[in-house]
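All protein chains of the complex are present and in place, except for one that has been dropped.
Up next is chain A:
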Amino acid sequence: MLAKEEGGGALLVEIGELSAFPERMGRRVRAKDTELAVFRLSDGRMFALENRHPNAKKHPGSLAEGIVSGEFLYDPLYDWKIRLTDGVVQAPDEGRVRTFPLVVKDGKVYAAGE
């Protein structure tokens, strides 16, 4: 994996070729110490969530395999509805998943770490 400096000093980690991310089907990807669930929407936008259920204490889970609809994700195990843009869980459930910014450059996808 490559790591390089971007403007602003954020560390970018390469997580794969753009072509390896199919539309509306998530993938699990490791970026440093965090497992991400990466999604490519039908309008081309890409988002990454931390790949843990928002109520991870109760449900360990995984999010990458959920059903993607517009900018929402239906979690694969408990069917919680999560907004991919900011990780906010929709009613009636509540909570929030950590999100990670992604950068697409020259056909490659990078995740921004802290």
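Quick note on the criterion: a contact is a pair of C-beta atoms (placed from the backbone, for glycine too) under 8 Å apart; a residue touches a chain by one contact, two chains touch by 3 or more; residues count from 1.
Following the convention adopted for this analysis, contacts and distances are computed from a predicted model.
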item: Protein name, per the UniProt record, of whichever chain is missing from view ("3-oxoacyl-[acyl-carrier-protein] synthase 2", "3-oxoacid CoA-transferase subunit A", "C4-dicarboxylate ABC transporter permease" or "NAD(P)/FAD-dependent oxidoreductase"); value: "NAD(P)/FAD-dependent oxidoreductase"
item: On chain A, residues whose C-beta touches the chain left out of the figure; value: 16, 20-25, 27-30, 42, 51, 55, 57-62, 64-70, 74, 76-77, 79, 81, 91-95
